[in-house]
Each structure stands twice: as C-alpha cells, then as structure tokens.
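Sharing a structure with you now.
As you look at this complex, bear in mind that one protein chain is not there, while each of the others sits in place.
A, B and C label the chains in the order they appear, each numbered from 1.
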Amino acid sequence: MTSPTLNIAMIGHGFMGAAHSQAYRVAPRFFDLPVTPRMALLVGRRADAAAAAAERWGWDESGNEWRAAIERDDIDLIDIGTPGDSHAEIAIAALEAGKHVLCEKPLANTLAEAEAMAVAAERARARGIRSMVGFTYRRVPAIAFARRLVAQGALGQIREVRGQYLQDWLSDPGSPMTWRLDRASAGSGALGDIGAHVIDLASYVTGLSVRRVSGTVETFVSERPLAGGRGLGASAGADEGGTGRVTVDDAAWFTTRYDSGAIGAFEASRFATGRKNALRLEISGDRGALAFDFERQNELEVYDATQAADRQGFRRILTTEPEHPYAGAWWPTGHGLGYEHAFTHQIVDLVSDIAEERDPSPSFAEGLSVQRVLDAVEVSAAAESRWVDVAGA
Amino acid sequence: MTSPTLNIAMIGHGFMGAAHSQAYRVAPRFFDLPVTPRMALLVGRRADAAAAAAERWGWDESGNEWRAAIERDDIDLIDIGTPGDSHAEIAIAALEAGKHVLCEKPLANTLAEAEAMAVAAERARARGIRSMVGFTYRRVPAIAFARRLVAQGALGQIREVRGQYLQDWLSDPGSPMTWRLDRASAGSGALGDIGAHVIDLASYVTGLSVRRVSGTVETFVSERPLAGGRGLGASAGADEGGTGRVTVDDAAWFTTRYDSGAIGAFEASRFATGRKNALRLEISGDRGALAFDFERQNELEVYDATQAADRQGFRRILTTEPEHPYAGAWWPTGHGLGYEHAFTHQIVDLVSDIAEERDPSPSFAEGLSVQRVLDAVEVSAAAESRWVDVAGA
Amino acid sequence: MTSPTLNIAMIGHGFMGAAHSQAYRVAPRFFDLPVTPRMALLVGRRADAAAAAAERWGWDESGNEWRAAIERDDIDLIDIGTPGDSHAEIAIAALEAGKHVLCEKPLANTLAEAEAMAVAAERARARGIRSMVGFTYRRVPAIAFARRLVAQGALGQIREVRGQYLQDWLSDPGSPMTWRLDRASAGSGALGDIGAHVIDLASYVTGLSVRRVSGTVETFVSERPLAGGRGLGASAGADEGGTGRVTVDDAAWFTTRYDSGAIGAFEASRFATGRKNALRLEISGDRGALAFDFERQNELEVYDATQAADRQGFRRILTTEPEHPYAGAWWPTGHGLGYEHAFTHQIVDLVSDIAEERDPSPSFAEGLSVQRVLDAVEVSAAAESRWVDVAGA
Partner (left out) sequence: MTSPTLNIAMIGHGFMGAAHSQAYRVAPRFFDLPVTPRMALLVGRRADAAAAAAERWGWDESGNEWRAAIERDDIDLIDIGTPGDSHAEIAIAALEAGKHVLCEKPLANTLAEAEAMAVAAERARARGIRSMVGFTYRRVPAIAFARRLVAQGALGQIREVRGQYLQDWLSDPGSPMTWRLDRASAGSGALGDIGAHVIDLASYVTGLSVRRVSGTVETFVSERPLAGGRGLGASAGADEGGTGRVTVDDAAWFTTRYDSGAIGAFEASRFATGRKNALRLEISGDRGALAFDFERQNELEVYDATQAADRQGFRRILTTEPEHPYAGAWWPTGHGLGYEHAFTHQIVDLVSDIAEERDPSPSFAEGLSVQRVLDAVEVSAAAESRWVDVAGA
C-alpha cells in the first residue's frame, strides 16, 4: 500500500477494542482506501494489560497514559472505547489537540458531557478536525440499504416505527453483578447501552427526529451476587452479604413522537428470555414497510404496498448482492457477513471522510441528539411517564 | 343426536354472525356435546335482510325484534353480535329474562354499561343463568396450550409481556370511512376493537391482572372519503365535500404494570403496513419464554431456559397433536386449523358449561376487567400518558 | 335455498368421509352454488357403524350396500372414500349407472384398474356424466394462486421442480402395524398415499407432464407390533409373535423429466422426523420462483427475478386476500383457513361444474396419469432405478 498513512491511537481494549482492531486490520484488505490506517498505539489503564492486548490485537506500541497519546505528533486519530464516564474528557482533549476522534456510544454518561462534546466537535470541525460516534449498526448492509429504500420513497409517508433491542443475559436472577449494572460507571442500563442503538437506527433509517417521549424504566432484580473472581469490588455497589446493588434499569419502554407526526414504540431489555441480540426495526408507511432483526443481519424484509393486491408480501432480501451497500467488497452473494463487518465499514467510511475532507456521520451532534432522547426517557419515567420534550428538538 | 337441545337466538348477522353460525353448525359434528345447539332464530334490524341471512347461514326462523326473541320460552341462549352500543341493553334484558348469554367483545362501548352488564351477569348467575364474552382467540389451540404451559411453570417468574395486534387496512389514506371509524357506533378504534383481544389474551395466558397503564392513542388520518355505495350516511360522520370524520383512534400504544410486578408493552394498530392479522404475544420468564403470531396460528414458539446452554432455542411447535387443546377432535397432525375453528371451540365449551352447570370463562366480569384497562388507556392518553390505576384492580 | 338439489351418496366414512361431509355441509353457506348438495345417503360396510356415522356427520340415511345406492334414482352423485382396492368397481358401476362420481385419490391400487376407470369416465362423459378425482390440495388457495402465477408467466421458463411430502408417523420403529402398511389393502405406501399428491400438484401448478422417471423405494422397518385393540387381524399381515409385516414402502425418492425439459426431484416419506404434513413444492424458472409448504398453508413464497437486483427476495404472500382464489368467500385478510377448506372448495367446483355442464378437473384421466407416474417409479425402483418411460406420456 503506497497510500498515505493515518496513525491511530486507541484508548481502551475491551470488547470494543477487539472489534475496532479487527476493523483497522481488515478494512484496507477488502476496500480501496485513500489512506491506510496504521495501528500505532494502544492505551489502557494498566501498562501490562495494555501491552498484552497490543500484542494480541496487533498494535505497534502500548501505553497507559491517554494524555500522552493525544500529545504525540505522529498520532492522527484517537479512538475512544473506554467506559462512558471518561468519553467527554478524552474526546474534548483530543479534539482540542487537533486529533480526529472516533468515540464509542453512548457519547457520554451525562447530557452535560455530551453537549460539551458536541460543542468541542463543532469547534474542531471549523479547523478540519473530524469526529464520529460509533453507532456501528448503521453500517450493517441491510440497515444502510433500508435507509436507501426510505430515501427513495419506497415506504411513502411513514406513520409508525417499532424498535426493539432484546437480550436476555439478566433474565436469570442469579447471574452476577457487573460494572454494567452500576450507574456510576455505566451511566444507565439497557436504555443507554442498547436502547441508544435502536433510537439512532430508527432516526437514521427514517430521517425523522424525535420531538417528545413518554417512557418507563424498570429494575426487576435489584440485588445480584458478586462474582468475586471478576473483581467487581466496591465500584460495583458491593455491600455486606456478597451481593451488589443494581442501580441501572433492566429494561425500558418508550413511545416517541417524531417531527413528521409519526409515532414510535420502543423497548430495550436484558430480560427478554431467548432473545440474544434481537435489535429489531419495523417501519410502516403508506406505500410500504420494512422489517429487520439483527439476529438475521443478512436479511431485510421489505413490503411494497403498491404491487397488485394478490402479490403483496414481505420480501426476504438477502442483502449480499454487489448492489447492496458495502456487500460487493466481500464474498459472493448469499455467503453472509458477521458482527464485526459493520466495524470495518465504519472504518472505511471514517478514514475516507478524513482523507477526503468530509464530515463523517454520525457526528457528535447526532450522538448528542440520541443522548437527549435517552435523557428525556428518564425524565419522563421519573414523572409518571408524562410526555417530555426532547431538548433541542 | 338424541341429546337434549339448546335453542339459540342470535342477534346480529354480520361478520360475527357468520362465524358463530358456522360454529353452531360444526361443533356437534366434531365434538361430543352433552346438548345439541339448535339454530332456532336469527334476529336483525331489517326483516328482509334477517330472512336472507337466516337462509344463508341456516337458521330455522328470522325476525327483527330482539325483545321478542328474549320473551320466547323456547329460546335458551341469546347470542349477541350487534355493534357494541346495543350490547348492554340486550344482554341485561336477556339475563333478566333468564336466558344464557354469549356476548361479542368488547363487552360494551362504555365502562358504565360494562359494569351494569357484569352486575346483571352476577345476579343471573345466582339463578343458574350463564354468560360469556366472546374473546374467541382464547380457544385457538396454541393459545390454550400456552396457558397450560405457563400454569405448569414452564416460564417460571414472568417478567415481561409483549402484545401486538397489527392490521393495515387503514394505512392507505384513501381507504373509505366506515362505521367502525365513528365513535358513536364503534365506541373506540383499534384500541377497543383489536387491542381488547390482546389485553385479554395476555392476562389469560399469564394469569396476571393489569394494575396500572400508561397509554397513547393517535388518529393519523382524520378525514376519509365516503364510500357512497356502502351507504354510510350521516351516521358515519359525513360532512360537506364527500368525506367523513374519523372520531376513533387509528392506533394505540400502552405499557401495563401487572399485579406480580411484570410489565407489558402493547400496540394495537390498523396502520401496520403488511401486517394483516398479526395478533402477537411474547411472554418472558426466568425459566422460559413463548411467542405466538396469529398469522401462523397453528404454531407456538416455546423457549426452555433450563435446557443445556448449547441446546436452547425457540421451538416451533405445531399445535396440532392430539395432546394439544381441542386439536384431537379434528384432523391428523400437521393438517392445520383456520380462523373459525376457535369459534367452534367456544361453542363447545359454552354449551358444555351450560349443560354441566359450570360458569363459562371469560365471564362478563372478565370482559369488564378488559374494558377497565381500555378505559384507563384512554384516560391516560388524555392525561399526557401519565400512569393511571385500572379500576377495581 | 330455492336452488335445485344435487343428491349425494357417500361410500366410506373414515377420515375422508369426515372431510367430505364437512365440505357438503359448509359449501352452500359460504359460496353461492347453482345447486345445493343434499347429504342423502351414507354407505359403509357395517350397517351399525354406517348409521352412527350418518348421524355424526349429518347424512339423511345410511346403508351398507353400495350397489343399492347406485341403483337409486334419487341419487345424483356417488362420492367414493373407501380404500383404494374398491375404487374401480364402485366408480365404474356408478358411471355406468349414470351417476356423477367423485373418487378419492389415488384413483386405484393398480394401473389396470385406473385405466379402466379412465375409460369408463370418458365413455360416461359422452353422456354428460361427470367425474373427478380428489386431489384436494389443488384447491388450497396458495396452490391455486401458484398455478395462476405460472400461467401468467411469472416464472418464465421452468427448469426445476422440487417436491416433498414429509411426515414422520413411522419414524418410531415401535409404532404399530396398520392396514396402510399392508400392500393388499393399501396398494402402496408413502409413494401412493402422499407421493401421489405432490406429483399431481407439481403438474397442476406447472402445466407440465412427466415423461420419464428414475426412482427408489425403501422399507426401513419391515416388522411392526400388532395393535390388538385396533383389530388389524390377518389382513394386516399378522404372523406369530405379535408383529405384522410391512409390505409397502416407508419412503420413496424419484427424479422426473418433464415434456418441456424441466427436471423434478421428489421425496415422499413417513420417516421425516419432525415433519408432520410438509407437502412442499418449489418451482424455479428463469424469471422467478415459488415455494410452498402445507404446514404454512396460508402462505406462498414468490420470487421475482425481474425486479432490480437489490430488491429481489422471496415474498411471503398471505393468500387470504379477496383477490386470491376462494379466499374472498371466507374471512377478512390474515384470518387463515385450515385443512378442510380445500374440501369445501372442491365441492364448490364440482357441483358448479355438474350444474353448468363442464368437465371437472382433475379428471380420471388426470388421476390415471398420476398413477402411471407412480407405477413407473415402482418399475424403475425394481430395475436398479433405471429411467423408465411413463406410459402414455
């Protein structure tokens, strides 16, 4: 590859670190990129763990000081995959230091932080510094294709949106306490972790903005056993007796009103027994409909209400044709992509945008708008589910 | 058939009249009944139409006076299939006259009427007079089997309920005005017509009662063309310009809190493009889950979370085995039942209960409890979706 | 009903007797018929059983002499639902006596009988006497719609046919011996009983004729326990030790060459564990494809290869619209039909054809052509699966 290089420093090396590393490694192999990402530096809190992860995932160097990474002249892009409570500090510092930033979702644990990040991103943008938030599911071919269909008018006037993100890893009340169930570190529970994705996808595919929400949140199991071996300690809310207190929601339900008059019904749950990663979207318009379930991510179901009455039906489209977004770079039709491919697509788009001086999407402003919806859901839930305006909408 | 006869008078002969007639005709053929229903008298508003319907559907006589039917000594059971605004008057009169009553759902158009009906039913019950409300979907084999599974503990502690009743016949804004869209005759829209079914089914299958609701209703299209040929006239809200005003909801969304702490999320819509009769129920517990969609009414999906981790999955059970409720009376396994079979099962249970002096279910009290949920949804919707207590719960 | 009456005598009252009775009873209720079928006489081998069945299924009279039925002047139509070994004798006598005949499939147990029946039917036809063989699945709305689609050219040039009829009631080697497993009474096993249906459907939907076949048949379990209580006796091949010998095939596989050059691959099995009544058809052409599974009989999957490449997919059409064959007479869209509805459609078409002096389809000649395919499969199987010409093709 003789193309110029984009040097990456990635902060954090958990689940998202693995996915992002795979994306940097694979993107230039299957896509023609105007710049080549170089996996320069991996930063973690502990030097030894960061060094091991760097070797595991293929980073040239490792370190345990994210500020040092930001200060290095040879770093072009800061990729933030830490827990949400550190996003704002790192991202703002990086943007101010003139680094492009890719930040995992949710943008921040608090609305105030998210707003500050969006301001910083906007300011940096004036200097040609790019930023993006990692709503990766947008880059699943079926989802990107769904957006294209809507934009082409295939659904007509959209009336109804159904969004679900269903998992079941908490439905066993004996499953242990983790940092994800502690508000101090995780910010929120199912709502912020997985609900954020489905809010974003719904707006991305439909092009609509949420104006108001009415929401409910619930914690079904408020005490869970501490899994000693995993060192959750006091930060996870341990108390006497070997259990930890769950301080986030287990599930959330909310209704949304969009600017167009459309209405959405959403659910995010970790108690949906048997559903493993059922990120689902169904959109109903007066000319058609579409339905998606990430558990069958290579398929999009599309209904065309303008066909002859006896020929209408939900069409199961395998979104693996060369004509589908991203799909042509991979394998022959029907061969199927997996979870990490969307991360590769995200890197393809991000580094192309940086090289070609475009603003990537979703921007921090878009991430902020999701945060505002999440916040409004919590405000509504605390106010007996009354309708609440989404700030800025 | 040498068994004694139960003489039926049916009031109303629309869609439900056809379904009930089929049930009376077919039930004694496939099931051994302690009494034989006799299709004695069909009553409609207009004598000529009632006579034609009686011949079409096989009733011995016809008439246009429901009061006359009630006064006849040779009538044992009054079957009410008229629009909801006349249910209370007919049912109460019939019960007072000592007739058993089968009343279509929803029990009444107003809560006050429903309450009066439940009182009348309870009073009649003391005299051995039986009554039942027609939540027929309870008698779909997959649903009755679902209830059995829950009762056996197959789901463990139930946490979440998902209920949808999705149709799409209004998603075209050009589809015409009908009496079903006029509050004066229909009482409510999607909420009362189809939402009632899914509220009832969820409680029937889980055994749980709704304590509180937070709801939203919406009318997307408030003016629709009058279809002159169908004679909707002023009663359907016609105004100048050849359109009628829609005065009921097109769709409703609501969250429910059950007595056990479980939470339900519901939607009833006539705008769900591509969904024809998608009455769906999914119930999640800590030991298992089940999922049903009436568009595939011969199937129940069941998840057993107590199996080995690598063997868990949603099992598609064809509920056509002799071991499944009602199924053994029909065809060999896999041959499938249709919409009207549940009506036959309803008659089987009702006439058996009458003959064997049991109280049928769902009772008017159960019908009332559904009405109270519907009413609470409307109250909540009018109060910015605030949580509202369900009366009597 | 003031229309003229068509008087029916039905011979046999097993599984098919129940289905046919239901059809006669229901057809005039949901369809406008030019004549009204009257359930005049039910004939069985034993007078008492016939009398009980006549009462159960609603026939005016009963008897135990099929010849007497044929001789009665007041009988118009003989409906034959006996085991296959008596079809020829009854049908030919009835046709000669000037009665219309509906004969269950397969037409006969031997090719010679079937040929004689077709000759008799042709001769009777010259005198205005009608005959039909009961390949009832043709009247499932999804199947009749599939045929219409093919006829309209929706599939283009058909290349491949896949047909399966999968059941599993023999997969347990301990399930008992029955007359269906005895060649003397049943003629053949899975091949003739269920394979016949899928051969017929494939030709019906595609309009193609089978020219040659290469086939294999197998009996996996050749001895089965006698179920004493069910009185199978010597006719079922009982021998010492309480087991009976299975003398028919458990499963059959065959490849077909059609007159057009298309090729079909078929399987009929009673050992397909978990498949209950999976009558499946998939047809591939150069412009499209369709797929059907009777376990989801209200659906047809259709693929349109002429759409834009990114929009192609199998469309799940609910064949319950008024525009679909037969469906408009029943319930609103999405409400679903069951197994016996196709029998009702069969009676609707048969009595209409008789009243309006048309030849019904499938004719005995069509039934014969299926028999010839079945026969050729057995000949091929006995000749090391060599390709065998289908007689008359």
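In this text, a residue touches a chain if its C-beta (ideal position, glycine included) is under 8 Å from a C-beta of that chain, and two chains touch if they have at least 3 such contacts.
Fair warning: this is a prediction, and the values are worked out from it, not measured in the lab.
With respect to the full assembly, the chain omitted from this view is in touch with A, B, C.
When the full complex is taken into account, the listed residue touching the unshown chain is A:295, out of A:48, A:65, A:259 or A:295.
Touching the missing chain, out of C:61, C:89, C:218 or C:353, is residue C:218. Interface note for the absent chain: among B:279, B:318 or B:381, the touching residue is B:318.
Counting over the whole complex, chain A has residues 1, 15, 18-19, 21-22, 25-26, 29-30, 55-58, 167, 169, 275-278, 294-298, 318, 320, 330-341 touching the chain that is not drawn. Considering the complete assembly, chain C touches the hidden chain via residues 155, 157, 159-160, 162, 168, 171-173, 214, 216, 218, 220, 251, 253, 255, 261, 263, 265, 267, 269, 271-274, 282, 284-286, 288-289, 303, 305, 312-314, 384-387. Think of the hidden chain as still there; on chain B it touches residues 145, 301-302, 308-319, 321-324.
Keep this in mind: only the chains that are shown with their structure count from here on.
Chain-to-chain contact here is organised exhaustively, every possible pair of chains being in touch.
The distance from the centre of chain A to the centre of chain C, each centre being the mean of the chain's C-alpha atoms, comes to 55 Å. For this pair, chain A with chain B, the centres built from the Cα atoms lie 42 Å apart. Centre-to-centre spacing of chain B and chain C amounts to 36 Å, using the average Cα coordinate of each chain. Chain contacts: chain C has residues 318 touching two or more partner chains.
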